[in-house]
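Left out: one protein chain. Kept in place: all the others.
Naming follows writing order (A and B), and every chain is counted from residue 1.
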Amino acid sequence: MSTPSASLPSPVSWREWLLTSEPQSRRQARLGRYYRGWLAFSRNPSAMFGLAIVLMLVLCAVFAPWIAPYDPERTLGLQTARLLPPSAQNWLGTDIQGFDVFSRLINGSRFTLMAIFIVAIITTPIGLLIGTFSGYYGGIVDAVFMRITDVFLAFPRLVLAMALVGARGPGLENAIFAISVTAWPAYARIARAETLTIRNNDYIAAIRLQGASSLRIIFGHIIPLCLSSVIVRVTLDMAGIIIVVAGLGFLGIGAQPPTPEWGTMVSAAKDQMRDYPWIITSAGLAICVVSLGFNLLGDGLRDVLDPKSARN
Amino acid sequence: MTDTPRPLLEVENMNVCFRMQSGDVEAVRNMSFTLGRERLGIVGESGSGKSQTGRAILGLTPPPGTMTADRLVFDGIDLLRASRRKLRDIRGKRIAMVMQDPKYSLNPIMTIGAQIVEAYQAHNRAGAKESRDHALAMLEAVRIHDPQRVYDLYPHEVSGGMGQRAMIAMMLVTNPDLLIADEPTSALDVTVQAEVLRILDELVSERGMGLIFISHDLPLVSSFCNRVLVMYAGKVLEEVDACNLDNAKHPYTRGLYRCLPSLKCDVKPLPVLQRDPQWAA
Partner (left out) sequence: MSDSSSYTTAGMRWLAFRRLVTAIVKTAAVAVITLFGLTVFTFSIARYVPTDPVLAVVGDKASQATYDRVYKEMGLDKPMYVQFATYASRLATGDFGKSRFTQNQVFDDLKRVFPATFELATIGTLIGVLLGIPLGVLAAVRRGTWVDQLSRVIGLIGYSVPIFWLGLMGLLIFYAYLDWLPGPGRLDIAYQYTFESETGLVLFDAARTGQWDVFFDACRHILLPAALLGYFSMAYISRMTRSFMLNELSQEYITTARVKGLSEARIIWRHALRNAFVPLITVVALSYGSLLEGSVLTEMVFAWPGLGQYLTSSLMNTDMDAALGATLLVGIVFLFINLLSDVLYRVYDPRTR
């Protein structure tokens, strides 16, 4: 119990150690739970497919300069290399500026990943904190926060984001900011609902009787329990965020050309789509594949982390 | 009540099995019994398979469960080989079932009257007026004093006892030959349990129905039924005459009986039910 080695009766099988029904330490129990979750997750082929897509996106984004054969923002020749069809040199052809489409797609993964990463980093903690605090304390705090989330949830996210971007001017940073502003209320709602069910449990009362402070209860017990359902929601939301980022780019108020953001690429190529359909097709497919990946991953995570809502 | 020459229901070697990811669960195993126009009680703890027995007879084993049997004959009709249409005709018309909690077993967005009328019209060609009269008469038969009013109420607007009486009315409006009552009073307040049971008792006697009474309450079953099947882990451990329960042979039955508190003699501490893994084998 005191040392990890003591809890390893036979180092023969990690699997057995992880799956034991009588864990010797908290750490073993926790690792065992993760392992069981992973086993359930990995048995789900579509979830694994989603995970593979997301991993590929991450790899593309990290190694973009090495994967992409050309500079995504330097023309291969305005006279000679515009709107070339796919070939051995340019796998997905070139666009109207003579940029290599494949290189732009690969580099575009960076913007997509950055957008969802920043949105998730900003909104998840805000949503969690506001949701758990208003759920735990209730009363006037709760009423005020929930009315605010009502305002945000009552209106279409894209339109709110458009208005915000309109105020701050077009650009990817402003688009990300606008999406963050519109994304947190949903997480706050989920965290609050979870908190309300957890709050009245006997074990929370027991901790309180032991003299734990409210902050300790919230951070030590409630937030960890809310985390899984919020994570599931955030993952599923990633797909929506990708689509909104692309939509803002398409409308011309997101990332600005020549940034190789996928929605912006679709927008720039739509006038030539009849004769040069490869640009718009490949950029669009990239958006589809990545958001499909997040959807599948989110579904799979929900089955493992949030079986209650998965049944529906 | 004596057995009619042709038994109402014959069950031979019935099994209900649920295929789960974690392995098969055998809810009912090798169940056999014969029933005339009499009252048969099935007792057991929760999870002993008593409710699944009732559902299996009606062919309503919920998926992923499956029911198999060597013989399942109702009034000369082989239920195992009957077409789905035939089975549907038997359900409701000739075999009915009262379920545990009227809060869940009644459709929340249909009025009580409409639900009874629906049951009647499913098996009788009848106009709106005639069906309504039948439903009202039936509501009166379950001692609802104000059938006109209750007819138009929604399930959430009535109490549990009233809801269960409406449920009984709905199940008996077609005058079935066999009624399965699956814990009909367990979800009700103690004060109305007796009343609902009395109504059930009268109607079953009046109409000469066969009754399968499923419950976890051994004394209640023994006072209500002619014979009792004691189930444990999906198997019938013992079949006893209700009047002979005190002389039950099986240790489980005796155990069930003994751990009930009694007003006459004060046993302290109250014995805990001892289970032998061999019984489940």
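Note that a contact is a pair of C-beta atoms (placed from the backbone, for glycine too) under 8 Å apart; a residue touches a chain by one contact, two chains touch by 3 or more.
What you see is a predicted model; the values in this text were computed from it and never measured.
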### Task
From the touch rule at the top of the page, work out which displayed chains the omitted chain touches.
A, B
### Message
Can you tell me which of B:14, B:40 or B:106 touches the chain that was removed from the display?
### Response
B:106
### Task
Using the touch definition up top, pick the residue from B:29, B:88 or B:207 that touches the left-out chain.
B:88
### Summary
Contacts from chain B to the absent chain lie at residues 55, 58, 60, 62, 88-93, 96-97, 99-101, 104-110, 118-119, 122-123, 146, 148-149, 152-154, 156-157, 167, 170-171
### Query
List the chain A residues touching the unshown chain?
147-148, 150-151, 154-160, 162-169, 239-240, 243, 246-247, 250-253, 263, 266, 270, 273-274, 277, 280-281, 284, 287-288, 291-292, 295-296, 311-312
